[in-house]
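Structure record follows, encoded as structure tokens.
Here the complex is missing a single protein chain, while all its other protein chains stay put.
On to chain A.
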Amino acid sequence: MASEPQGGLTGYITHHLTHHVLVLGDGGNPFMRINLDTLVVSFLLGALFCLWFWVKARRATSGVPSKGQAFVELIVEFVDTQVKDTFHGDRRTVTPLALSIFMWVAFMNAMDLLPLDAPGWTVKAAAGEEAAHHTFFRWVPTADLNTTLAIAVAVLLIVFGHAIKAKGAGGFGKELLTAPFHAHGVGAKIALAPANLLLNLIEYFSKPVSLSMRLFGNMYGGELVFMLIAGLFASWLSFVPGVVFNTAWAIFHILIILLQAFIFMMLTIVYIATAHEHH
């Protein structure tokens, strides 16, 4: 997907920000579309994570670990320590959840470090310039709101599950109406119930929004910066600065990749921990 002479940098960026879309039905409903690139890449990365950790977990010994096992255990223990510090309860489902989020998000974020034009070159080499011009492929799944929102909503559902399990359906419903403003007396309680419910709904709604938007924004922005830097490579004059900026941004991006994955994981743990707290 080399930059087109007539499109310039804007055309190049627009091209790179277009998904490989599979249209379901007649295409009239904008929801009935599938971003095939996001789905395939994220699925492959998830499978890679599963395969890697599964192989190590299957061969795991309590004796002297191999280097591979030690590395995997390092990650697992790192995640488990975070969970232990924040969440005081049965960790049998919480730690795997945190581990999945951390590894999957980190893997998907790391796709940002692969060359922007690699899919385009592959298509160009295989099918020619014309085919590449009409092929769209974005391979950073977390720069697609669908991915981040899906994980965030899943986290919210899990948080609901934890809240209901900890307090019972009745207790959870009651808390929606009676917290955070506490009142004494039936009349006052009824008067405060709408305000409490509204606040709680906003609070619960804001959780997936902030979770998904933070990750999406960081990765989308990071990708965009890579594209802008790639624009420098269009001229020999700006080639060397382009290389410098590209390297600098990539190194900085390593931090963002892991930091965003860590933040997503930590917030998930914090939400689950607060779901267990009684007001």
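Here is the rule we go by: contacts are C-beta pairs under 8 Å (C-beta built on N, C-alpha and C of every residue); 3 or more make two chains touch, one makes a residue touch a chain; residues count from 1.
Everything that follows uses one rule, which is that contacts and distances are computed from a predicted model.
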item	value
Missing subunit (named according to UniProt) among the choices "Glycosyl transferase family 2", "Cu-processing system ATP-binding protein", "ABC transporter permease" or "ATP synthase subunit b"	"ATP synthase subunit b"
Listed residues A:L9, A:L113, A:A154 or A:A193, member touching the removed chain	A:A154
Touch criterion as defined above, residue of A:L97, A:L116 or A:L211 at the omitted chain	A:L97
Which of A:Y12, A:F87, A:F136 or A:F216 contacts the chain that the document leaves out	A:F216
Chain A residues that touch the omitted chain in the full complex	24, 30-35, 38-39, 42-43, 46, 49-50, 53-54, 56-58, 60-63, 65, 69, 72-73, 76-77, 80, 92-93, 95-97, 99-100, 104, 141, 144-147, 149-151, 153-154, 216, 220
